[in-house]
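Right, subunit A next:
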Amino acid sequence: MSEHLYKYLRTETFPTPFCAGCGHGILMGVILRAIDELKLDFKKMVFVSGIGCGAWIPSPHFKTDTLHTLHGRPVAYATGVKKANPELKVVVISGDGDLAAIGGNHLIHAARRNVGLTVICANNSIYGMTGGQLSPTTPKNTKTMTTVMGNPEEAFDLCKLVKACGAKYVARYTVFHTKPLIKAIKTALNTDGFSFIDVVSPCPTQYGRRNQLPTLYDMYAFIKNRLVHFDALKKYKKEELAEKIIIGEYRDED
Partner candidate 1 sequence: MKTIVKSLLAPRKYFMQGNIACAEGALAAGCRYYAGYPITPSSEIMEHMSIRLPEVGGVFMQMEDEIASICSMIGASWAGAKVMTATSGPGFSLMLEGIGYAVMTETPCVIVDVQRAGPATGQATKPAQGDVMQARWGAHGDHRIIALSPWSVQEMYDLTIKAFNFSEKYRVPTILLADEVVAHLKESFVVKPEIEIYNRDKTLTETPFGTQEEDGVPPMPCFGQGAQLLVTGSTHNEYGIRKVADPDVQERLVTRLCKKIDNHKKDICLTERYFTDNAEYLFVAYGISARSSYAVVSELRESQINAGLLRYITIWPFDEETLKECALEAKVIFVPEMNQGQLVLEIMRILPHQKVIPIPKTRGEAIYPSDIIKVFRKYHE
Partner candidate 2 sequence: MTKIKLTGYGGQGIILAGEILAYAAMLDGKESSAIGEYGSAARGGLTTSQVIINDEFIASPFVEAADILIALSQEGYDKYYSQVKSTGLILYESSMIIPKDFPRQYAIPAVNVALSELRSTVVGNMIMLGAFAWITKIVSKRSLISAVKDNVSSKFTEVNIKGIEIGYEKFQEIFKG
């Protein structure tokens, strides 16, 4: 991580616990760069996370107030923080299982209420921390510890879901898209109301390994081949989009 970001970090807690090839470290840096570029008052920011590898991005690494909560509940906690003190800038960073499975209800209701939160989903399409079980964003047909024959279920498009619930700003990028991702995070942090960013983050250890994608490079290629930009959606038929990862800002469809 570049040195000018050290002031935001408890460097004594380094190295981070993330595995080789994990995208969560990149995401950590990207979030801090967005904050740095916006010159936000870090002391007045609160980072709320649930339980999982993604939840460890802010806690204990960020050198400000962090609230490491229960599995699935960070959005509910964050709602309380924000409502009790609206002057605080409240950001949720947590995993896909945390935000979309056990915490899915809180996510959609916070979007509907338009609580002034930015929620960043560190989406590795897997339960990383508990050993690689199916998550609601695991792509169809791919393998996990609990779907050894391939996932028979459809995955959530979290952006579409949250957008439909009324979120003011919604975007998805992968950790390989650092520039547009920083821009999106900045937009999210400046949004008056509920904003959501789904960040595709590779997990070679728990997801890749079981899908013949054991290295970061394999995961990169796998992700890259599936990318479609939101603005280019019209060029595709619905069936063609089944396995795609849609990136870009989700705008209101007209």
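The rule is simple: a residue touches a chain if its C-beta (ideal position, glycine included) is under 8 Å from a C-beta of that chain, and two chains touch if they have at least 3 such contacts; residues count from 1.
On the choice of candidates, all candidates are chains of the complex that A comes from, given by their letters.
In this text the structure is predicted, and so the values were computed from the model without any measurement.
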{"item": "Interface partner of subunit A in the complex, by touch - 1 or 2", "value": "1"}
{"item": "Residues of subunit A defined as touching candidate 1 within the complex", "value": "13, 43-44, 46, 48, 59-60, 63-70, 73, 76-85, 87-88, 105-106, 109"}
